[in-house]
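I have a structure here, written as structure tokens, and I will follow up with some questions on it.
Note that one protein chain is taken out, while the other chains of the complex remain in position.
Coming up: chain A.
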Amino acid sequence: MATAIPAVDPAAYFEWLLRMGDNTLILGHRVSEWCGHSPVLEEDIALANTALDLIGQTQFWLGLAGEIEGRGRTADNLAYLRDAAAFRNVLLVERPNGDFGKTLMRQFLFDAYHLEMLRALVSSSDPRVAEIAGKALKEVSYHFERSADLVIRLGDGTEESHRRMQKALDELWPYTGEMFLDDSADEAVAEAGIAPLPSALKAAWDKSVADVLVEATLVRPEGTYQHKGGKRGVHTEHLGYILADMQFLQRAYPNSVW
């Protein structure tokens, strides 16, 4: 396909693509940790399928990141051979799974953001971004419907499930703000028409999250303090453990192939 590449600082573009790919990679890995451990078989399968979609999307985003960087790094190189400080995912997606309710709450808060981001990216000025977004959007629409549905069922469920969902929401809420922070890399890609400013997605996210929380009989936390750092490589200790697990084989047996 003939590709008209928008004029943009390649370093900023690379940075932005890493954020897209690292969010889906780390969340995909986290969700895959449930494989074989879920409360019921159907949910085990659903979580594994969600993880699979996210890892598939990671291959596209990190593949394009490697292309933009132009140093010959592939999606696999970027996934397996970077250290924690080089990862650009938001802190929310590296939060530990906790119980099933907390995993679903994290998924829902991210899905609601992911959906708005992909909807905007479908009309990206870079056709390569638009086509990845078009593909991912179909999958993420299902992710969001499922996670929202389960947040409602568990929130408006038994006393115990309600309690756990509210606790999950209270714990994860201070990690949602980072998804909507703008920095110079975001501004550069927005300027080039490649992607929206993260802050521009906030209003739609607030609305879709609020609608679901009301139906789930859950109370949106009051606090305004927000953790940040993941987008620029400052992570919590949890990421190191994820990478130790995920990268072990490639680190111990360099260049081994499947």
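To be clear about the criterion, a residue touches a chain if its C-beta (ideal position, glycine included) is under 8 Å from a C-beta of that chain, and two chains touch if they have at least 3 such contacts; residues count from 1.
Criterion: contacts and distances are computed from a predicted model.
Student: Name the absent chain by its UniProt protein name; which of "Rod shape-determining protein MreD", "Phenylacetate-CoA oxygenase subunit PaaJ", "ABC transporter ATP-binding protein" or "Carbon monoxide dehydrogenase" is it?
Tutor: Its record in UniProt gives the absent chain the protein name "Phenylacetate-CoA oxygenase subunit PaaJ".
Student: With respect to the chain omitted from the figure, which of A:N97, A:S141 or A:Q250 is a touching residue?
Tutor: A:S141
Student: Looking at the full complex, which residue from A:P6, A:G56, A:G157 or A:P221 touches the chain that isn't shown here?
Tutor: Reading the full complex, the residue touching the unseen chain is A:G56.
Student: I'm checking contacts with the chain that's been left out. Which of A:E69, A:D149 or A:D182 qualifies?
Tutor: If we include the chain that is not displayed, A:D149 is the one touching it.
Student: If the hidden chain were put back, which residues of chain A would touch it?
Tutor: 1, 42-43, 45-46, 49-57, 59-60, 115, 119, 127, 130-132, 134-142, 144-146, 148-149, 152, 212
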